[in-house]
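Left out: one protein chain. Kept in place: all the others.
Right after this comes chain A.
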(Lines give C-alpha, C1' and ligand atoms only; values in the text may rest on other atoms or scores of the structure.)
Protein backbone atom coordinates (compact mmCIF):
# COMPACT_ATOMS: atom_id res chain seq x y z
CA UNK A 1 0.00 0.00 0.00
CA UNK A 2 2.84 2.42 0.68
CA UNK A 3 3.75 4.47 -2.30
CA UNK A 4 6.78 6.63 -2.74
CA UNK A 5 5.24 9.13 -5.05
CA UNK A 6 6.94 11.59 -7.29
CA UNK A 7 5.73 15.17 -7.37
CA UNK A 8 3.58 14.66 -10.44
CA UNK A 9 1.85 11.76 -8.88
CA UNK A 10 1.30 13.71 -5.70
CA UNK A 11 -0.39 16.38 -7.76
CA UNK A 12 -2.60 13.70 -9.24
CA UNK A 13 -3.45 12.54 -5.75
CA UNK A 14 -4.48 16.04 -4.82
CA UNK A 15 -6.86 16.23 -7.78
CA UNK A 16 -8.71 13.08 -6.90
CA UNK A 17 -8.70 13.79 -3.20
CA UNK A 18 -12.15 13.82 -1.69
CA UNK A 19 -13.26 13.97 1.89
CA UNK A 20 -14.55 10.44 1.66
CA UNK A 21 -11.48 8.79 0.18
CA UNK A 22 -10.43 5.78 2.18
CA UNK A 23 -6.72 6.48 2.45
CA UNK A 24 -4.61 9.23 3.94
CA UNK A 25 -1.26 10.44 2.61
CA UNK A 26 1.55 10.99 5.07
CA UNK A 27 4.74 12.91 4.36
CA UNK A 28 7.99 12.01 6.06
CA UNK A 29 10.57 14.52 7.28
CA UNK A 30 12.54 13.98 4.07
CA UNK A 31 9.51 14.62 1.89
CA UNK A 32 8.52 11.11 0.86
CA UNK A 33 4.83 10.30 0.59
CA UNK A 34 3.13 7.19 1.92
CA UNK A 35 -0.47 6.17 1.66
CA UNK A 36 -2.24 4.25 4.37
CA UNK A 37 -5.80 3.12 4.90
CA UNK A 38 -7.73 5.79 6.76
CA UNK A 39 -9.50 3.14 8.80
CA UNK A 40 -6.23 1.52 9.92
CA UNK A 41 -4.58 4.88 10.66
CA UNK A 42 -7.52 6.02 12.76
CA UNK A 43 -7.73 2.72 14.60
CA UNK A 44 -4.04 2.31 15.36
CA UNK A 45 -2.90 5.89 15.94
CA UNK A 46 -4.62 8.26 18.34
CA UNK A 47 -2.80 11.20 16.77
CA UNK A 48 -3.87 10.36 13.22
CA UNK A 49 -7.40 9.60 14.45
CA UNK A 50 -7.51 13.07 15.97
CA UNK A 51 -6.23 14.68 12.79
CA UNK A 52 -8.73 12.78 10.64
CA UNK A 53 -11.60 13.67 12.95
CA UNK A 54 -10.46 17.27 13.13
CA UNK A 55 -10.13 17.59 9.37
CA UNK A 56 -6.46 18.50 9.54
CA UNK A 57 -5.33 15.82 7.12
CA UNK A 58 -3.64 17.33 4.09
CA UNK A 59 -4.49 15.50 0.89
CA UNK A 60 -1.14 16.54 -0.53
CA UNK A 61 0.57 14.68 2.27
CA UNK A 62 0.21 15.37 5.96
CA UNK A 63 3.55 16.58 7.22
CA UNK A 64 5.11 14.37 9.86
CA UNK A 65 8.32 16.29 10.30
CA UNK A 66 9.51 14.21 13.23
CA UNK A 67 9.46 10.94 11.32
CA UNK A 68 12.00 9.87 8.71
CA UNK A 69 10.99 7.96 5.60
CA UNK A 70 12.35 4.62 6.78
CA UNK A 71 10.40 4.79 10.05
CA UNK A 72 7.26 6.03 8.30
CA UNK A 73 7.54 3.21 5.79
CA UNK A 74 7.65 0.78 8.70
CA UNK A 75 4.68 2.48 10.36
CA UNK A 76 2.62 2.14 7.18
CA UNK A 77 3.83 -1.41 6.67
CA UNK A 78 2.75 -2.24 10.22
CA UNK A 79 -0.69 -0.68 9.68
CA UNK A 80 -1.20 -2.70 6.52
CA UNK A 81 -0.02 -5.96 8.05
CA UNK A 82 -2.16 -5.30 11.09
CA UNK A 83 -5.24 -4.74 8.95
CA UNK A 84 -4.58 -7.94 7.01
CA UNK A 85 -3.79 -10.38 9.75
CA UNK A 86 -5.51 -9.47 12.97
CA UNK A 87 -8.92 -10.65 14.05
CA UNK A 88 -10.87 -7.95 15.81
CA UNK A 89 -10.57 -9.56 19.26
CA UNK A 90 -6.81 -9.13 19.19
CA UNK A 91 -7.16 -5.41 18.78
CA UNK A 92 -8.52 -4.98 22.26
CA UNK A 93 -5.20 -4.20 23.82
CA UNK A 94 -6.53 -1.78 26.39
CA UNK A 95 -8.80 -4.09 28.32
CA UNK A 96 -10.85 -2.39 30.99
CA UNK A 97 -11.22 -5.51 33.08
CA UNK A 98 -9.38 -4.84 36.32
CA UNK A 99 -7.70 -8.20 36.64
CA UNK A 100 -6.76 -8.63 33.02
CA UNK A 101 -3.31 -7.48 32.04
CA UNK A 102 -3.73 -4.93 29.28
CA UNK A 103 -0.41 -5.84 27.76
CA UNK A 104 -0.76 -8.57 25.22
CA UNK A 105 2.34 -10.44 24.12
CA UNK A 106 3.31 -9.70 20.53
CA UNK A 107 1.84 -12.10 18.02
CA UNK A 108 4.04 -14.19 15.78
CA UNK A 109 3.78 -11.80 12.82
CA UNK A 110 4.50 -8.83 15.07
CA UNK A 111 7.64 -10.55 16.38
CA UNK A 112 8.81 -11.20 12.86
CA UNK A 113 8.01 -7.63 11.93
CA UNK A 114 10.31 -6.17 14.60
CA UNK A 115 12.93 -8.95 14.44
CA UNK A 116 13.87 -7.99 10.89
CA UNK A 117 14.58 -4.37 11.88
CA UNK A 118 18.08 -3.07 12.46
CA UNK A 119 18.90 -1.51 15.82
CA UNK A 120 18.54 1.98 14.33
CA UNK A 121 15.31 1.20 12.54
CA UNK A 122 13.83 -0.26 15.71
CA UNK A 123 14.73 2.81 17.77
CA UNK A 124 13.36 5.12 15.08
CA UNK A 125 10.16 3.11 14.96
CA UNK A 126 9.71 3.37 18.74
CA UNK A 127 9.98 7.12 18.47
CA UNK A 128 7.53 7.22 15.57
CA UNK A 129 5.04 4.99 17.40
CA UNK A 130 5.30 7.22 20.45
CA UNK A 131 4.87 10.38 18.42
CA UNK A 132 1.84 9.02 16.57
CA UNK A 133 0.22 7.60 19.71
CA UNK A 134 0.29 4.05 18.33
CA UNK A 135 -0.13 2.12 21.55
CA UNK A 136 0.08 -1.34 20.07
CA UNK A 137 3.14 -0.59 17.93
CA UNK A 138 4.73 0.99 21.00
CA UNK A 139 3.97 -2.21 22.91
CA UNK A 140 5.53 -4.39 20.24
CA UNK A 141 8.67 -2.30 19.72
CA UNK A 142 9.27 -1.61 23.42
CA UNK A 143 8.75 -5.29 24.15
CA UNK A 144 11.40 -6.10 21.57
CA UNK A 145 13.85 -3.67 23.19
CA UNK A 146 13.09 -5.05 26.64
CA UNK A 147 13.80 -8.53 25.29
CA UNK A 148 17.14 -7.22 24.05
CA UNK A 149 18.02 -6.43 27.69
CA UNK A 150 16.95 -9.84 28.98
CA UNK A 151 19.76 -11.74 30.68
CA UNK A 152 22.20 -8.89 30.15
CA UNK A 153 24.35 -7.37 32.86
CA UNK A 154 24.29 -3.59 33.35
CA UNK A 155 27.62 -3.46 31.47
CA UNK A 156 26.16 -5.28 28.49
CA UNK A 157 23.03 -3.12 28.49
CA UNK A 158 25.19 0.01 28.45
CA UNK A 159 27.10 -1.35 25.50
CA UNK A 160 23.98 -2.15 23.47
CA UNK A 161 22.29 1.15 24.23
CA UNK A 162 25.39 3.32 24.13
CA UNK A 163 25.01 4.64 27.64
CA UNK A 164 27.81 6.04 29.71
CA UNK A 165 28.27 4.61 33.18
CA UNK A 166 28.04 7.53 35.59
CA UNK A 167 28.20 5.46 38.77
CA UNK A 168 31.37 5.13 40.75
CA UNK A 169 32.72 1.66 41.34
CA UNK A 170 31.93 2.01 45.04
CA UNK A 171 28.33 3.03 44.39
CA UNK A 172 27.77 0.05 42.13
CA UNK A 173 29.24 -2.29 44.68
CA UNK A 174 27.09 -0.81 47.44
CA UNK A 175 23.88 -1.27 45.42
CA UNK A 176 24.91 -4.79 44.44
CA UNK A 177 25.38 -5.70 48.06
CA UNK A 178 22.13 -4.11 49.12
CA UNK A 179 20.20 -5.91 46.40
CA UNK A 180 22.28 -9.06 46.29
CA UNK A 181 19.21 -11.20 45.61
CA UNK A 182 19.00 -9.76 42.12
CA UNK A 183 22.49 -11.00 41.23
CA UNK A 184 22.46 -14.59 42.38
CA UNK A 185 22.78 -15.90 38.89
CA UNK A 186 25.66 -13.64 37.89
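Methods note: a contact is a pair of C-beta atoms (placed from the backbone, for glycine too) under 8 Å apart; a residue touches a chain by one contact, two chains touch by 3 or more; residues count from 1.
Quick note on the criterion: contacts and distances are computed from a predicted model.
A.B. asks: Could you check which of "Trafficking protein particle complex subunit 6b", "Ribosomal RNA-processing protein 42", "F-box domain-containing protein" or "Catabolite repression protein creC" matches the UniProt name for the chain that's left out?
C.D. replies: From the choices "Trafficking protein particle complex subunit 6b", "Ribosomal RNA-processing protein 42", "F-box domain-containing protein" or "Catabolite repression protein creC", the unshown chain carries the UniProt name "F-box domain-containing protein".
A.B. asks: For chain A, which residues lie in contact with the unshown chain of the complex?
C.D. replies: 98-103, 115, 117-120, 122-123, 126-127, 130, 138-139, 142-143, 145-146, 148-150, 152-154, 157-167, 172, 175-176, 179, 181-183, 185
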